[in-house]
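Note that this complex is displayed minus one protein chain, with the remaining chains in position.
Let's turn to chain A:
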């Protein structure tokens, strides 16, 4: 007879999928800490992602472009709506805003140098301009961020483009975080803060509240910069359709959408996991919004969030992005999450190099997300710059490869029609057909409903309203 209390494993009922060992450990840690947990990096949980889309290259219905002989243009121009000098990039990818503070001086310099080698841009991020980064960047975004740490109108005049940071995909609705161990004297002085504090940046801008004020704020910065450079609004992907409609009406040249996959140097784990929508769902919503306000041809769309390879970049472009910004992948290209001589990831952080997410601790063995002078020595600026350049170049080759296979002589000619989805979720979010079918969840049903309505209307018109009922 079975004994429920028997210790035999074969009698076990199973394991909780809700209270997993990680969840239980998390509860134990919080019960000790009395606060939410901080970490670096992006979302951990599984969400619909670019892996669930594939390209439909040319076969007989479309002819393809020769891979190594025929041109496939990658030049990308952003902000030609009102800016006298739109941002001209050689490739459709640039390095997104990451602060000096979150990153070491050497990392900022290497990213700037690598991006310039690739003919593309970098962005100041929060915390103000560091002159070496500006010197190495041939194209440079200056961020107008909520905290305005280190914001200086003289530096504004040096910008090739201005980005208003309104939110980020990783932690939509929140300001930046920089833990005390990274707030060194230098970082603190640049931000006009006491050294060593746990810095939590404001979530709202100090000088405007809603879209009406934002349109005036944009006007102010345009006046200050004499309309020379593009104005870009960076939004975390949330209520994308309404947010992009509002953003477009505020008068920017470029809108930047950051998907939930985006990373951060430091943020609450709970925010990283629980805020924002995936980029593949956000881009179609943004395109629809821009079409509906009649500005689809005027306002450029930049996207970011969890971009890993040229396939991801090409899919963003196909869904409607004009350019793609990368952050986490650029840090990895620099050497983040890589075994380093003399470093003991497992012993120090309890995880392998590849699973290292402790960017917030300031103890990055690769010398990238740290202010520690000894760790910083591990990052050689020139070597790092070459790696960043190599990676940006590879991404571009991969995008070109996919674009040529789809019969495009310009990577920007990729379109939703070039894509199919592998899951119904991805099909519904990205609004491309499920592979092997013409079914787009939501869209197909709407079209069918419209057809039924039309047929019914015709029927009613033909028999005069069905008086013989």
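By definition in this document, a contact is a pair of C-beta atoms (placed from the backbone, for glycine too) under 8 Å apart; a residue touches a chain by one contact, two chains touch by 3 or more; residues count from 1.
In this text, contacts and distances are computed from a predicted model.
Peer 1: Not counting the visible chains, the remaining one has a UniProt entry; which protein name from "Peptide/nickel transport system permease protein", "Hydrogenase", "Glyoxylase, beta-lactamase superfamily II" or "Glutamate synthase (NADPH) GltB3 subunit" does it give?
Peer 2: According to UniProt, the chain not displayed is called "Glutamate synthase (NADPH) GltB3 subunit".
Peer 1: Which listed residue (A:17, A:46, A:69 or A:154) would be found touching the missing chain in the intact complex?
Peer 2: A:154
Peer 1: Quick one: say which of A:55, A:227 or A:439 touches the chain that got left out.
Peer 2: A:227
Peer 1: Among A:197, A:270, A:351 or A:456, which one is in touch with the chain left out?
Peer 2: The one listed residue touching the chain not shown is A:197.
Peer 1: Pick out which of A:179, A:257, A:304 or A:411 touches the chain that's been left out of the picture.
Peer 2: Of the candidates A:179, A:257, A:304 or A:411, A:179 is in touch with the missing chain.
Peer 1: Just name the one of A:217, A:288, A:338 or A:393 that touches the chain not displayed here.
Peer 2: Considering all chains, including the one not shown, the answer is A:217.
Peer 1: For chain A, which residues touch the unseen chain?
Peer 2: 34-35, 38, 82-84, 147-148, 151-154, 156-157, 179-180, 191-194, 196-198, 202, 206-208, 213, 215-227, 249-251
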